[in-house]
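Missing here: one protein chain of the complex. Every other protein chain is in place.
Letters A and B name the chains as they come in the text, with residue numbers starting at 1 for each one.
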Amino acid sequence: MIKRTFAKYLVVLAALALAPAMLSAPARAAGGGEKPLDMTWTFDGPTGTYDRAALQRGYKIYREVCAACHSMNLLYYRNLEALGYNEEQIKNIAREYTYMDGPNDEGDMFERPGLPSDRFKSPFENDKQAASANNGAVPPDLSLMAKARAGGPDYLYSLLVGYEEHAPHGHTLLSGQYWNKYMAGHVIAMAPPLAEGQIAYEDGTPQTLEQYAKDVSHFMMWAADPYMEERKQTGIAVILFLIVFAGVMYAYKKKIWKDVH
Amino acid sequence: MGSGHREPFENPVVEWIDSRMPIFTLLNKEYGVFPVPRNFNYFWNFGAIAGFMLVVMIATGLFLAMHYTADTDLAFDSVERIMRDVNGGWLIRYIHMNGASFFFIAVYIHIFRGMYYGSYKKPRELLWILGSLIFLLMMATAFLGYVLPWGQMSLWGATVITGFFTAIPFVGEDLQTLLLGGFAVDNPTLTRFFALHFLLPFVIFAVVFLHVWALHVSGSNNPLGIEPKGPQDTLPFHPYYTMKDSFGLLVFIIIYCVFIFFMPDALGHPDNYIKADPLVTPAHIVPEWYFLPFYAILRAITFNMNLYFLAGFAILAVLLVEFVWRKKPVYIPSASAGIALLAVGGLLALIGFTGDSCARIDAAWLEANAGFKGLCGALQGLPFMSAETAPVSAKLGGVLAMFGSVALLFVLPWLDTHPVRSARYRPLYRVCFLLLVVIFLILGYVGSQPADAAIAGIPLILVGLAGTGYYYAYFLLILPLLGRFEKAKPLPESIHEAVLGKQIKAETKI
Partner (left out) sequence: MSAHTQSDHDKDGETRRDFMALVAGAFGAVGAAIAAWPLINSLNPAKDTLALATIEVELSEIPVGTAKTVMWRGKPVFIRHRTPEQIEAARSVATQSLIDKEADEQRVKKPEWLVTVGVCTHLGCVPAGQKESDNHGDFGGWFCPCHGSHYDTSGRIRKGPAPKNLAVPPYEFLSDTKIKIG
């Protein structure tokens, strides 16, 4: 009898915990875009991890392509350690960029090479400059993009491969506008950023649009959620501990209640 | 509290303190030997669980506040700094963020449990009111807290919610400006919201203290809804319920941890990972899930309440009081007079509602339905029919309906007049209540959808209106009616007997 009431209680508890998730889920489907493709990622599931090689390839794409327009203001070069780069490599990457610093003792601003403690170099000085260089549309910061769009990396991948050469019949595009199956409203101001063979991979990975899109989405997921691996590993340990604890507690509680029932 | 007779303790340190300030005697009395009905089910865990969540929120909130910066230029980045650079910051933030949801889950179950088993009835009315006050304070705290990360939903949620105040006639605009410290949600708003978000949990803590105090005066209700008659009906709180609560709490924490570690953003909205931008409104503003049913009630009122509607509404309200709330009408002499008034009131309300709705009906549809066109024309020709002369605009109506739906909780003990507490012995009440829960969830779904959404051709706004109607009818009409006419099943003699009887039945089955 105890078991039955407890099972009932569990069902109610689970339902109440999941109800909000179900309630808010349909609200996320953005209007006007196709549902993103359902991709398989190495970081899926409770034990999923990032693929270091894919992250490095994705960073290369960001650096060579995306970074021309998109900032990643929440990331520092020192964070690249998580991608498998060593300290020297990170210093060398940072050194490639020039930063304005100061004022020095004379009160002047001066230029210096980047340091691991610098944020990723932003392509524009400020939003106004970014807007004026891009037909008035500011290219959004990509640091949190994988969390800031419904569908996360699936959506990012879909968007990158979802360009159509021509708008469907009956739609006209202004100059600087492109048609994308997955964009809400289908019209996007970003030109198709990736094309086959555009970026050289040194590790023999196929240089296809799909592979590029997958790698850069992988990288953006890491950028948005750099502690995912630690989080999941901690979670497994914590939940196992709690399950054993709850088992002990249940046995103890049953022992105490034995004389009552 | 705690004075009078005192049993000495064996431990000399405990005894030394207790003889000067009998705190251990008090704790033992209130949490050790305190008699509690022996027949609680697991739904009685949720009071303790909610208390635990309050402590978790205060503890994690304190540490987050040490790293957070309440400034519109820095707030978003300071939260991301917590997520990325502060040691274990991501964990603390996810515990706090999901903790709000799980606090509400615990409290909703706690409230629904109280309603199902009639825990609000005499002598526990004050206990219930204090609980309702905690719920109200929690809603305020959660709203304030959601603004702090300064994402898009923070800004626009705050804009919409503080916009409620502009619905108040005459002083609304000024009141909103006062609340915001400006003319839009901006830096002064953020800093005061942070201060208040820090303060309110301690106010909640104080009200929880009063809530528990009141509980320990009246004693707990139980699934049978009958008072314990003697020691055979109760058990000491410790170890029986301390251990049962601990076990239930652990199961709850496990589910909570699944969210923290494996789906930390499932209950949030992706737009809140975009920094607030006063120039761009998100396509679809939704509050956090725990506000959705109330949000649906807010949006359900899309019509202006003009003089016709209000006059009809007032007549219907008088009838409700005279014929439903009172055993015998005082001011209305006969039933036939009542029926006549019902017809008049209903007609007036209908005229007012239809006349106002005509203004929003699609013109092409009206053209095709000549009958309606004529009716609308006639109705709109009446004086005081226009939206401008309506004393209660749709906006104010929505705000009143929403706050009213929470206010009803406070007066629930006087709306449900039935002497029997537990739904176990009130089959009709049971059905009506469970329907309320289902409708509350449906309202939540309606609240999550865009305002113009429809399912199978039915506009969700109408579903919301019907749900709102049931919500109000449940409290104002169904409960008083059931109080007068529902025949309860026979109650058991005592808790002890009921528990024993069940056990014997279970054993003979085996």
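To be clear about the criterion, contacts are C-beta pairs under 8 Å (C-beta built on N, C-alpha and C of every residue); 3 or more make two chains touch, one makes a residue touch a chain.
Fair warning: this is a prediction, and the values are worked out from it, not measured in the lab.
Undergrad: Using the touch definition from the header, name the shown chains in contact with the chain that isn't displayed.
TA: Hidden chain contacts in the full assembly come out as A, B.
Undergrad: Looking beyond the chains shown, say which of B:E7, B:D85 or B:D174 touches the absent one.
TA: Answering carefully, the residue with contact to the hidden chain is B:D85.
Undergrad: Tell me where the left-out chain touches subunit A, residue by residue.
TA: That gives, for subunit A, the contact residues 76, 78, 105, 116-117, 238, 241-242, 244-245, 248-249, 251-252, 255-256, 258.
Undergrad: Tell me, which residues in subunit B touch the chain that this view leaves out?
TA: For subunit B, the residues touching the absent chain are 59-60, 63, 66-67, 81, 84-89, 91-92, 239, 243, 246.
To be clear about the criterion, only the chains that are shown with their structure count from here on.
Undergrad: Could you grab the centroid distance between subunit A and subunit B? Build each centroid from C-alpha atoms only and quote it in angstrom.
TA: 35
Undergrad: Which of the residues in subunit A come into contact with subunit B in the complex?
TA: The touching residues are 1, 5-6, 9-10, 12-14, 16-17, 19-21, 23-24, 26-28, 30-31, 46, 73-74, 79, 140-141, 143-144, 147-150, 184, 224, 226-227, 231-232, 234-236, 238-239, 242-243, 245-246, 249-250, 252-253, 256-257, 260-261.
Undergrad: Across the complex, what residues on subunit B touch subunit A?
TA: It is residues 38, 41-43, 77, 80, 83-84, 90-91, 94, 101-102, 105, 108-109, 235, 239-240, 243-244, 246-248, 250-255, 257-267, 269-271, 273-275, 283-284, 286, 289-290, 292, 441, 444-445, 448-450, 502-503, 506 of subunit B that touch subunit A.
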